[in-house]
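A quick write-up on the structure given underneath.
Of the protein chains in this complex, all but one are displayed in their positions.
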Amino acid sequence: MNDLINELYQEIILDHGREPRNFGECDPHNKSADGHNPLCGDNLKLTFLLNKDDIIEDIKFTGEGCAISLASASLMTEKLKGKKIDIAEEIFNDFTNLVSGTSEDLKVLSEEDSLYALKGVGGFPMRVKCATMAWHAFKSALKS
Amino acid sequence: MNDLINELYQEIILDHGREPRNFGECDPHNKSADGHNPLCGDNLKLTFLLNKDDIIEDIKFTGEGCAISLASASLMTEKLKGKKIDIAEEIFNDFTNLVSGTSEDLKVLSEEDSLYALKGVGGFPMRVKCATMAWHAFKSALKS
Amino acid sequence: MDKSKFLNQNIRNDFPILSKKILEKNNLIYFDTAASSQKPNTVINETNDFYQNHYSNVSRGVHTLSVESTFRYEDARKKVQKFINAKSENEIIFTKSATEGINLIAQTFYEKYMQKGDEVILSLMEHHSNLIPWFFLRDKYGVVIKFAKINQYGEIDYNHFESLFTDKTKIVSLTHLSNVFGTELDKKAIKICNDKKVPILLDGCQSAAHLKIDVQQLECDFFVFSGHKTYGPAGIGVLYGVEELLSEMPPYQGGGGMIGEVSLEGASYADLPAKYEAGTPPLVEAHGLGVAIDYMNNIGIEKIIAHETELTKYAFNKLNELDFVEMHGGENNRNSIISFNLKNVHSHEVSSFLDVEGIAIRAGHHCCQPLMKHLGVNSTARLSFGIYNTVDEVDKFIEALHKCKEFFNK
Partner (left out) sequence: MDKSKFLNQNIRNDFPILSKKILEKNNLIYFDTAASSQKPNTVINETNDFYQNHYSNVSRGVHTLSVESTFRYEDARKKVQKFINAKSENEIIFTKSATEGINLIAQTFYEKYMQKGDEVILSLMEHHSNLIPWFFLRDKYGVVIKFAKINQYGEIDYNHFESLFTDKTKIVSLTHLSNVFGTELDKKAIKICNDKKVPILLDGCQSAAHLKIDVQQLECDFFVFSGHKTYGPAGIGVLYGVEELLSEMPPYQGGGGMIGEVSLEGASYADLPAKYEAGTPPLVEAHGLGVAIDYMNNIGIEKIIAHETELTKYAFNKLNELDFVEMHGGENNRNSIISFNLKNVHSHEVSSFLDVEGIAIRAGHHCCQPLMKHLGVNSTARLSFGIYNTVDEVDKFIEALHKCKEFFNK
């Protein structure tokens, strides 16, 4: 098997792709947004509950997509749950840098983070949009 | 001086270009049409009187254009005046063949005809439209 | 498998990109011709030669380079005319793409012949480029759009199609060869339109390089295709329309080259085909398309069809044998295109996996989102063939597909 493929599809990705965590809709929630990849038709709906201390109390998603987009959404919800907004935004920045191949100065993500498993997407530039779809939905939900 | 240029601008062409014959408007006339070359803005107005025997009794033109278009119009009016329509149409066919470089089987035009002087236009394909502008006006006037 | 039907493999030498190594390792197997075809040497070299020896703007100057450019451009028009057997060169309009061609027709046909409440018939399996231009008419002018159903074989349900016609039906626009199923439109669809005297536009994007096109025999009123899918350059498309319609319809874009006389008060327009070609056209690209047409003609359209049909049949049967593969559409009446899904594996995964093996297939909705919805999938994987593809490549692909399935089901 080719290295690029093994790097892209690490065990944790395949696992989260098959069985996404936090799949569903937050009830109650006060933030939501749709994510959509016009290139392939993949889409998701993200909902979360932001409390008065700006902490993400709960976060979930539904939708359909490839293993990369599902795993990325699933790992994102795991990572962001319980985080304060400003930190979540830093994670957003780190993550988008990581998957677009500019991963030198990550501020908050480290190799130990499960999200780091998505680094292999950098080897497949047309897949970056799969990996970032949930994240852009998160960003636009923040503005909603 | 280059041969191509001398062939294009034979004395008779320069002469008719400078002093076009039959310049004006036929009064009375029963056929008319405008000619126009959208590539350069040259234009003319052709009028003629067709009698009941289908003979072109009188034919004139006005307009502005390059030496080739003026000379061609001038020589055309000289040639067509007094001709019957069916012969005029044969002359039309011969002439368009002559200037577009397919002058093998001319039916009614011969090397002695003054129109033959326009053969040199064949060496300048973008000028063919200059040479045929008056002729297409004649053709469309016939239909009018 | 009838080996006599296949083209001589020397043809592959005509396409320089086929000797490329993907990821510095694997030979390229290009199964994405429906998205865009690769280009033979003649097309590439003639593009070169045009710029190196003959280039200037067309139609406008009287100098030598202008002559050479204009004649190349107009010669390409003649080649296209012959290629699709149009009656006259005036019926051949050069566009930038098939998409532009459909937009042009939708807009100008509406302006001349339609009004609010009039109806257009499309099908469920049209490409977005044959949907959105009509959606614009719906949104802007209140035109009604009706969609013909399709059956499980990827064919239009012709009874349903016929039932959609009313007195208000003004135009029909259908794909000539489905870019998802590879199915060819049956002539009876055109016959129905002709009988009802409703003009029909054929979206020939996928058929132009893969079927014999004779617009007079087809009896279609409009036909569009893209050069880049027919072994020609990017940036050039063709719109064919019967002269009666094109000469009545208004111009689409305005600008240099499409005018007669212009004053501050107004303008008259040039005759066909210039009327629809505002601005400096993609002249070198048009020439390249003419060269691509020569190239196809030299091989022989019939031979191309035989090769691709046989290859498609072979690949279809191979895929159909695999229990982990779900096929879309039927076996018959199919040319050069096959869509499928791997059970439980998203088409993106299939494409990325194959890519690393050197195999380029397409994954996604193929610009047919309504069809995807109808099929109940969000994307498919698609194989599409050109003259350069071989049985050997199909075998390698099937092998890789087994590996792919293993990998994702481990």
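By written order: A, B and C. Residues from 1 in each chain.
Here, a contact is a pair of C-beta atoms (placed from the backbone, for glycine too) under 8 Å apart; a residue touches a chain by one contact, two chains touch by 3 or more.
From a predicted model like this one, the values you see are computed outputs, not experimental measurements.
Visitor: Among C:Asn27, C:Ser56, C:Asn194 or C:Asn333, which one is in touch with the chain left out?
Guide: C:Ser56
Visitor: Among the options C:Ile84, C:Ile102, C:Ile190 or C:Met296, which residue touches the chain absent from this view?
Guide: Residue touching the chain left out of view: C:Ile102.
Visitor: Which residue among B:Leu46, B:Ile68, B:Val99 or B:Ala117 touches the omitted chain?
Guide: Of all options in B:Leu46, B:Ile68, B:Val99 or B:Ala117, contact with the hidden chain holds for B:Ile68.
Visitor: Of the residues A:Phe61, A:Phe95, A:Phe124 or A:Phe138, I need the one that contacts the missing chain.
Guide: Of the candidates A:Phe61, A:Phe95, A:Phe124 or A:Phe138, A:Phe124 is in touch with the missing chain.
Visitor: In the full complex, which bits of chain A touch the chain not displayed? Write them out.
Guide: 36, 38-39, 41, 43, 124-127
Visitor: Mind listing the chain B residues that contact the chain we can't see here?
Guide: Counting only chain B, the missing chain is touched by 1-2, 4-5, 8-9, 14, 39-43, 64-68, 124, 127, 130.
Visitor: Would you write out the residues of chain C that touch the absent chain, in ascending order?
Guide: 16-17, 20, 22-23, 28, 30, 32, 35-36, 38-39, 43-44, 47-48, 51-57, 60-66, 96-100, 102-103, 124, 127-129, 131-133, 135-136, 139, 145, 147, 226, 228, 233-237, 253-259, 261-264, 266-267, 278-285, 348, 351-352, 354-355, 359-364, 367, 369-370, 373
To be clear about the criterion, only the chains that are shown with their structure count from here on.
Visitor: I'd like the Å distance between the centres of chain A and chain C, where a centre is the mean of that chain's Cα atoms.
Guide: Whole-Å distance between the two chain centres: 37.
Visitor: Which integer distance in Å separates the CA centroid of chain B from that of chain C?
Guide: From the centre of chain B to the centre of chain C is 45 Å.
Visitor: Between chain A and chain B, what is the separation of their C-alpha centroids in Å?
Guide: Centre separation, chain A to chain B: 76 Å.
Visitor: Identify all positions of chain B at which a residue touches two or more other chains, and write them in rising order.
Guide: Where chain B is concerned, no single residue meets two or more other chains.
Visitor: Where does chain C touch two or more other chains at once, residue-wise?
Guide: none
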